[in-house]
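The full complex has more chains than appear here; those shown keep their coordinates.
Which chain is which? They are A and B, in the order written, and residues in each are numbered from 1.
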Amino acid sequence: MSNLDSIFRDLVIANRILATEEVVDAYGHVSIRHPDNPNHFLIARSLAPDLVTADDIVELGLDGQPVGNEKRTLYLERFVHAAIFEARPEVTAVVHAHAEDILPFGIADATRLRPVIHSGSFVGSEVPVWDIADNFGDTNLLVTNMEQGRDLAKCLGGNNVALMRGHGFAAAGRSLIEVVRMSVYLPRNARALLRAKQLGGRIRYLSQGEIDARNRGYSPYSTETWRAWEYWANKAGVGDLLSRPEA
Amino acid sequence: MSNLDSIFRDLVIANRILATEEVVDAYGHVSIRHPDNPNHFLIARSLAPDLVTADDIVELGLDGQPVGNEKRTLYLERFVHAAIFEARPEVTAVVHAHAEDILPFGIADATRLRPVIHSGSFVGSEVPVWDIADNFGDTNLLVTNMEQGRDLAKCLGGNNVALMRGHGFAAAGRSLIEVVRMSVYLPRNARALLRAKQLGGRIRYLSQGEIDARNRGYSPYSTETWRAWEYWANKAGVGDLLSRPEA
């Protein structure tokens, strides 16, 4: 049995960090696969991430439906998470958000979002853009059923991040800490690339070899990774919830 | 009889949210049509929105003049509200503000402001630009009488938002919650469009069908709508004033 208390606390921390770092506002959500049952995942009920506490976390199946007798209102777009967990067994945590500075890259088609800064490397060398209109025509742009979620997951493929046209992004990580970090640095990478384009000339993107080298060195509980998680949690006012696994 | 206490509290919340989200500073205002008398509306006396309490709310007629024995100084531009309420019986709430990031779209004429992100859809597909100089020549740019207000309302027509050249915007909503939300996401949509233009290439705007689909699904007290209102109110420090009607 896993320590569920600690996982609930981590998920609360993740919610608060994403709000404080302005990756989410009232909308956007983060989930983690259930440690004891890979066919379930944990996510908040329909509530702004900045207000989420452990009591607000619900357990859903890979069809996006609640497990047990859950009656509270759920996020309309929980199918983003369900479909990615279904398609990608190695994925442990998912974020869906509308972070403002990635939006232009899903709207304009002349510049693809790619890593230009080392902290953006975990985004990976391919960031596909999913347009819900391609297969579903005129919608409210929200991913509100498994069919739409699976279409998004298919577009994401084996990548870490997909942009969603006129809407936001979905990110998949090997750990909760990784996906939160990726979500915080994704907009920063987007801003750096936008401004580099404004300065003009040749853009020096990270090479595939650099992206691979950084990826190989990644560990969710290394001192370097923990440093950011600890910093962001304290900045978000939930430093007291931190618990670090023994190395 | 409506619960006026609850409406006054909602209007205080709206003022504080608009200030915290930097839609207004010392200037800009929000109003709501009187629930028991469609020929009256409620708005703060001349005071910065961030300082408004229930005691600061005054009742005005559709001519922009105070009802009863009101002696306090009123907003010079209350005629923006009066004229829109007069022209649009279905409108329940109005915001006028100078949010910085929409200003460029009223100053430069090469790019029209249109929805590019899903949260910007309520702006609608047409955002006319009203130039007070067209019919009133050289003024201080403020809407200080009914004639100017009616000219603005005519330009707004059946749309939700009009830009005011070199000045700001006026937004009209079916509910207070809707018009506040529209006012918060309008500058975000403007920033996303400006940056998408900087990235270059084809811009993928929301289609008319997408705008319509989102509009059909809107409800002021849905869980999704409430989520943002609750979040913004807490962020603005007035979470204790929240009251949600029974579903």
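The rule is simple: a residue touches a chain if its C-beta (ideal position, glycine included) is under 8 Å from a C-beta of that chain, and two chains touch if they have at least 3 such contacts.
Since we're looking at a predicted model, the values are computed, not measured.
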Assembly copy number, counted for this structure file with 2 shown: 4
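By our rule, only the chains that are shown with their structure count from here on.
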Superposition of subunit A upon subunit B: rotation angle, C-alpha, nearest 5 degrees: 90
Subunit A-subunit B separation of Cα centroids, rounded to whole Å: 32
Parts of subunit B lying in touch with subunit A, wherever the complex brings them together: 116-119, 121, 188, 191-193, 195-204, 206-207, 209-210, 212-214, 217, 223-224, 227-228, 230-232, 234-235
Of subunit A, residues touching subunit B in the complex: 25-27, 46-48, 50-51, 73, 76, 98, 100-101, 103-111, 131, 133, 137-142, 165-167, 194, 197-198
